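Structure in structure tokens, see below.
Only one protein chain is missing; all other protein chains are in place.
After this line comes chain A, so read on.
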């Protein structure tokens, strides 16, 4: 009898668990739909003929499918140049930030030199200054250097990356000192230690940081918007605003432009999903 009661209690508990699990799953799916619907709507609208966009009622699928909006943006605007500008500046920011941050992280973590602690505290303190607060200074500085309307002008202010330095320092700190000593006994130089030991041993974090830096640089809007006025030097994020200006409110074309701007990142994310998540978690942890 007692056994039967226990079995019944267990079954009831399992049913409750199943019910709770079902409700949570349902809510999660609902949340995902709510989140994804605007994205879906944008894609669908960009594949519609402009006249159909303003048709009353909700059309979940286009009546007339067309790629004209995409073809127009790619062939009749400077989107190709904007892509190139974005690619060059984002790659430059990524390579320089990763290399300098890794080198700085290595120096602070592994080398002993006067002012090391001060440098570390300065890095930590730099969190307290929001980047937008520096934007006027950056603008004046770039103008004085004559770097406005240039790739260098877009890139340079984006190279301030204390979070990346801190993450590298923490990872280099965690490398057991035996590795370092084993290499030093064999006569390895600091250069060899950095490039042949510390960087390859932390390749995972380097990939993650490179991806997140690239995404950040690609998505930059405010600074490239201020630093560049010449249409041929614009990044894709700034360039799409020109499409809007030139043709007025044309929803299908505007959304096609926006989707084209975000497409490389979406692909990048899909390919390196795990690394991106890792990097976001790391930077979130540092930023608290």
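Here, a contact is a pair of C-beta atoms (placed from the backbone, for glycine too) under 8 Å apart; a residue touches a chain by one contact, two chains touch by 3 or more; residues count from 1.
Assume contacts and distances are computed from a predicted model.
Engineer: For the chain omitted from this view, which of "ABC transporter ATP-binding protein", "Cation acetate symporter", "Sarcosine oxidase subunit beta" or "proton-translocating NAD(P)(+) transhydrogenase" is its UniProt protein name?
Structural biologist: "ABC transporter ATP-binding protein"
Engineer: Considering the complete complex, identify which of A:74, A:184, A:265 or A:280 is in touch with the unshown chain.
Structural biologist: The one listed residue touching the chain not shown is A:184.
Engineer: Decide which residue listed in A:55, A:174, A:192 or A:273 touches the omitted chain of the complex.
Structural biologist: Candidates A:55, A:174, A:192 or A:273; residue touching the omitted chain: A:192.
Engineer: Could you list which residues of chain A touch the chain missing from the display?
Structural biologist: So the residues of chain A touching the unseen chain are 176, 178-179, 181-189, 192, 197, 200-201, 203.
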